[in-house]
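Only a portion of the chains appears, each positioned as in the full assembly.
Chain IDs A and B follow the sequence of writing; residue 1 opens each chain.
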Amino acid sequence: MKSVPFLKPANLAKFIDRGIKKSGELLTPWDGSIVSGIGIVGIPLSKTSISHSGAHLAPETIRSMMHTLTTYQIGSGHDLWGESITDFGDVTMHVTDLAECQSRIKESAASLLKQCPHMTPVFLGGDHSISAGTIAAFSEAHGKVGIIQFDAHHDLRNLQDGGPSNGTPFRQLIENGFINGDQLVQIGIRDFANGKLYHDFASDNGVTVYTMDDVRKTGCITILEESVTRLRRSCDVLYVSLDMDVLDQAFAPGCPAIGPGGMNSDTLIEGMVWLAKHGNVKGLDIVEIDPTLDFRHMTSRLAAYILMQFYANYSKES
Amino acid sequence: MKSVPFLKPANLAKFIDRGIKKSGELLTPWDGSIVSGIGIVGIPLSKTSISHSGAHLAPETIRSMMHTLTTYQIGSGHDLWGESITDFGDVTMHVTDLAECQSRIKESAASLLKQCPHMTPVFLGGDHSISAGTIAAFSEAHGKVGIIQFDAHHDLRNLQDGGPSNGTPFRQLIENGFINGDQLVQIGIRDFANGKLYHDFASDNGVTVYTMDDVRKTGCITILEESVTRLRRSCDVLYVSLDMDVLDQAFAPGCPAIGPGGMNSDTLIEGMVWLAKHGNVKGLDIVEIDPTLDFRHMTSRLAAYILMQFYANYSKES
């Protein structure tokens, strides 16, 4: 076999420093074996969004931003160099049949949870509509699911007006009986970003709502402590649904629904680290990043950073 | 009359959710009746700016950003769904005669205040030069006006060098006898953003100046409490002039004169809510947003959000 000096396969002839490994390099395509620990699943769906959204491009972009992060968590001294993160790849979407897209999400997630029952999936959206499918599968696989939702919005809209969209996932879950309202905690809900009808729906169904005013007054960690304690009393398993638009527009410029009055990134990072350590979380999704609207992929960089902090701090038996 | 299914008038065939109304939909064109409460007036003037500015586009953009906000203020549980905000429209500017533009502003504002004496106008600039006209009209209509000016800059420049511009409105008001310096409180004045000559003019005329250092040390609410208390002792009515460049560049990337060392948006929002509740404010302007320079209209989004918080929290008899 011939060889040529200095040649590397296409697009791989990058500088290699012996002391640096990138988080992106930890990603290992699934080999079909039974995996435990954290695994990544991309769900490139955003045609279900109420407004124009390129969030289906986020799985690819977040993975790419993992290649800007190293494996070394200096705070703890923990180096992930030798570890691997299973990358299950992406769920293939249909071009024009959005109901088919949504049933594929549930079906794929269900199959995954069945085949790897001790695996903690991180679903990379896509828009927030994907959580209807992933959490439904979760509920079927793991029993009663407690949900911590970071979001500026309730996502409890009616299904008559526009069908199952990124405004309806938690309504679908409640109406279809996958969860009761009291299994859901919403953190970061914002003024002038929701309809009263849907706040009333939340109240009527026992959903716990913490507004941004609450976050500023009470503190995110305190809210999480309360919420996790309460949810763990009644639920079998915890799931975190992270809509990046919970953040203020200055910190997440690439969300479709940006706005002022939101959370800053340090607060969110701190909260996600706490959940990784103490939340006994069995599933996570990160949604609502549109890489075509972002500035220098800042929002995807932040998502990749949160994912790695979650991974590095993750403890299954807190 | 014929009709065709699914057809809606041009550009209106948007998704309608029965539970959501947008703040922008509250805007109701003035019908010529006597209005009280808050009303909107656009003043699309920015040729008067010292540097190149597209701030004349801000009234249109801020209104458009009101269509990204709903009517529901979740913190208070207050839904504005059934209310309406009178939109008086915009003052037509002359293409080349800027003195004519400025006299039109005063004339329009004066006529408006005369015809709707109990109305609280919110003037959407435009650059800061517009405040010379609106406050002059205010002074003639309401008597002695106390002014809270949020700004990185004094806006007290001399009139000889460049005529009446966005650097001179408060100088004009003082020199033309519409206000004395002690009726003016400036909050957020910044290092390396002003000339000593104009700071001296402020001191000599009794203008109260709070720098960003003061804001960081004393707190914005405390400063507002002091200022409102003092101004209300000596003045008949209060007016707030909000130059968005009081904010740090990270939070208001669309102001012509962006820079570091400024206020963060939460502090400004909190201050404006306090003023709406406790300030007995009878007039407001929001100026110095250039939508052509902004990122995803972040600064106009923030202006629209502040406007709605001001409206929702507004109390005429604090």
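Here is the rule we use: contacts are C-beta pairs under 8 Å (C-beta built on N, C-alpha and C of every residue); 3 or more make two chains touch, one makes a residue touch a chain.
Predicted, not measured: the structure shown is a model, and the values here were computed from it.
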If you could, jot down how many copies the complete complex is built from here, 2 of which are displayed. 6
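To be clear about the criterion, only the chains that are shown with their structure count from here on.
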Can you work out the whole-Å distance between the CA centroids of chain A and chain B? 39
If we count contacts the way the header does, which residues on chain A are in touch with chain B in the complex? 50, 157-158, 160-162, 167, 189-199, 209, 211-213, 216, 248-250, 253, 257-261, 293, 295
Give the list of chain B residues in touch with chain A in this complex. 15-21, 23, 68-75, 77, 79, 81, 250-251, 265-266, 269, 295-296, 298, 301-302, 305, 308-309, 312
